[in-house]
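A single protein chain has been omitted from the complex, and every remaining protein chain is retained in its original position.
By letter and in written order, the chains are A, B and C; residue numbering begins at 1 in each of them.
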Amino acid sequence: MTTIGFIGLGIMGGPMARHLVAAGHEVTGFNRSPEKTRPLVDAGGRAAGSVAEAVDGADVVALMLPDSPDVEAVLDGEDGVFATAKPGTLVIDFSTIRPDVARDLAERAAARGLRMIDAPVSGGQAGAENATLSIMVGGKADDVGAARPLLDAVGRTVVHVGPIGSGQTVKAANQLIVAGNIALLAEALVFLQAHGADLPAAVEVLGGGLAGSAVLTQKAQKMLDADYTPGFRIDLHHKDMGIVADAARAAGVVTPVGALVAQLVAATRAAGDGGSDHSALHRTIAGLSGEATGRP
Amino acid sequence: MTTIGFIGLGIMGGPMARHLVAAGHEVTGFNRSPEKTRPLVDAGGRAAGSVAEAVDGADVVALMLPDSPDVEAVLDGEDGVFATAKPGTLVIDFSTIRPDVARDLAERAAARGLRMIDAPVSGGQAGAENATLSIMVGGKADDVGAARPLLDAVGRTVVHVGPIGSGQTVKAANQLIVAGNIALLAEALVFLQAHGADLPAAVEVLGGGLAGSAVLTQKAQKMLDADYTPGFRIDLHHKDMGIVADAARAAGVVTPVGALVAQLVAATRAAGDGGSDHSALHRTIAGLSGEATGRP
Amino acid sequence: MTTIGFIGLGIMGGPMARHLVAAGHEVTGFNRSPEKTRPLVDAGGRAAGSVAEAVDGADVVALMLPDSPDVEAVLDGEDGVFATAKPGTLVIDFSTIRPDVARDLAERAAARGLRMIDAPVSGGQAGAENATLSIMVGGKADDVGAARPLLDAVGRTVVHVGPIGSGQTVKAANQLIVAGNIALLAEALVFLQAHGADLPAAVEVLGGGLAGSAVLTQKAQKMLDADYTPGFRIDLHHKDMGIVADAARAAGVVTPVGALVAQLVAATRAAGDGGSDHSALHRTIAGLSGEATGRP
Partner (left out) sequence: MTTIGFIGLGIMGGPMARHLVAAGHEVTGFNRSPEKTRPLVDAGGRAAGSVAEAVDGADVVALMLPDSPDVEAVLDGEDGVFATAKPGTLVIDFSTIRPDVARDLAERAAARGLRMIDAPVSGGQAGAENATLSIMVGGKADDVGAARPLLDAVGRTVVHVGPIGSGQTVKAANQLIVAGNIALLAEALVFLQAHGADLPAAVEVLGGGLAGSAVLTQKAQKMLDADYTPGFRIDLHHKDMGIVADAARAAGVVTPVGALVAQLVAATRAAGDGGSDHSALHRTIAGLSGEATGRP
């Protein structure tokens, strides 16, 4: 049994925290919008009124927050984790942030006697709810080993991919692939619709061959239903594509398809779909072909 | 038991014909390079010295050929299938060709009292060898019904997607997705390598989440090993991307990502990799980032 | 003084025919919509009621038509030029068509004792009206020499670029550059507007440096005014980008930027701007950034 402070109880963090409760851990959650702590309390956890309260007495502090500045504020801000956690506390950052920020924060944590790993996840809302997430873990072997029972409680594929920051690098690659696969699926569906194909039959047979993918399994039906409720929001994927672009540029890497897909994600956001599921890329693609998109 | 003439015994057609033998059918195969009939004979089939000989006495004629002109020549050329098959013969075209050519050939077949369906496949060499292909079938319900036992003998996901030509349309969409997924995987791997990530670990964890795909499962290791033996040749995928482009233009459909990926496929071919597996897109992507590609 | 039959009196052909009158030639014009012959008659030319009537007695037949099928119909259709022109007649095709069609028609012309050159033009409506067109001429040196006085009457930069069909190849390259330059100008203006720059001042200074171009001079103001009256229609530029794509594929040439720009042209057409000036690409680019485009 581990005492865990969990910061960030949104679409992803909420079910993850509850899985930790279900695995027998003592979880105290904090969220800026306090009503999101209710499901955790209903599941047997506790609600904290501040970061400091969530951290108090915790052996492990877990974070699932939207972006680099959020993580920096919660960790190194006033009354934040670095200021209030007891020495030796293990910080597990599930957020998707810049690899260089992850490395920098880990150094600051170490300077205060804390340990830190980066553990961004893939698998979306369904993965969080079913505890089937893929988790790409960066950090020291000892710290990753210590965290593994907790990671196994929320994920199915947990892989140590290198030193601190590596999890974020692999997550960036993941987001590049996912955004691209979504865009390609959208182009295929628009193409098939224009040719009058039987779309559900087409999706079935596409899924059985080399075109099959998790994106096809999880997103094709949403596109056919024009149901763009998140899921994973375009705003976040747009942020992630910025991380990919910056990291590619820093390493001198050329990613032409990724760069174009990033523009389509940006266009989806500019069209007002920032709060929609990333499958709303379909609306941008359909709009380019002159199809009605249902956008206002 | 059905008597089948099978034309085209290459990487795909060879194992498919043998699966039909294994399912209890009488299969006579023809291939332009006659040495490729040997594995069929070893498996219990027979070898023909001409198209007409393969067609003679057959209830079903199956084709697995590279491109539209090949199919047209075998079907409607001198001493071809249309000239030699008995009335009522069912022609199953497993080749990937232009949808409009498929429709045109089916009309010519009907004028001669023959029946025809288009049944292009996905799943690659592995799918052909393991009889786990996805088959996208276009044609009349009766003809598809008659063919289904044979289709089930070579595929796992067999779906009737609409009238004649629809199989080719769905196959075009399939090829669009597959080429794009390969390009994105290549970009991700080049990105990860430049950042010094543990590539096999990264592939494992990417495969477990929303970035997971049949392409990742079947092609990532080939890229890591720089093993570009086909598999499915770039020359054929280049041909298929031309079908996608023409069909998209005909329908007024805009596919920006597909159009860019088609250029990368064309560049891979121009670099001399036409005979390599389509995973050789990785070499083009790596070359753009200045990495040594092993190309001469 | 040359007797000329001029087929096709639209935005481009109309002023060109009148310049030939002004240069002292006897011009009989035909247009499918007969009211378009009036300005020619007002300028001192004559109107014909059919292709055959325009060709009757002509030493030179000039064509300025939208697309390959139009040219084929006028030349080789019933009562067309090939059937009615006297031996030795010189056919000057100003239209932009497929290079292979140009070569094929020239062969058919030769078989009937006629001579033919391809002479597509660049410079747009302004170039036609001011007789400042660039003309890219393909054909035999003798034929080009014979045509040169007429070409000089409608253009300022008249260059013999190779054998028959070469004019069309260079025109395809021209259209690739022009569409791309328009798209880039549109992206630059959307970028500058979003940053609150003084757009007319920016256009002035951009025009004085390495970003200066004929496109900037002729199209920037149209974009600032949201005045998309043609000019040169998107439908035609879409057709031309298809010629570019086919010719590039045939030659094994990779044109990633051209391929993407072709998609943006297609999107502009799909959005209902087929009849607008190609500067309406600006609306597609602005729309991608979420700006109001004034489209219905």
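Following the convention adopted for this analysis, a contact is a pair of C-beta atoms (placed from the backbone, for glycine too) under 8 Å apart; a residue touches a chain by one contact, two chains touch by 3 or more.
Please read these numbers as outputs of a predicted model, since none were measured by experiment.
The residue from C:L40, C:L206, C:M223 or C:A266 that touches the chain not shown here is C:L206. From the options C:M16, C:V61, C:L90 or C:A247, the residue with contact to the unseen chain in the full assembly is C:A247. Of the options C:T2, C:N31, C:S95 or C:S134, the residue whose C-beta touches the omitted chain is C:S134.
Here one chain is not drawn; of C:A172, C:M241 or C:A270, the residue touching it is C:A172. Not every partner is drawn; the one left out touches chain C at residues 99, 121-124, 127, 133-136, 156-162, 166, 169-170, 172-174, 176-178, 180-181, 183-185, 187-192, 194-198, 201-202, 204-216, 218, 244, 247-248, 251-258, 260-261, 264, 285, 288-290. Looking at chain A, the residues touching the absent chain are 242, 245, 249, 252, 254-256, 259-260, 262-264, 266-267, 269-270.
Mapped onto chain B, contacts with the missing chain fall at residues 256, 260, 263, 267, 270-272, 288-290.
Note that only the chains that are shown with their structure count from here on.
Separating the centre of chain B from that of chain C, both taken as means of CA atoms, is a distance of 41 Å. Between the CA-based centres of chain A and chain C the separation comes to 51 Å, rounded to the whole angstrom. Across the assembly, chain A contributes 256, 260, 288-290 as residues in contact with two or more other chains.
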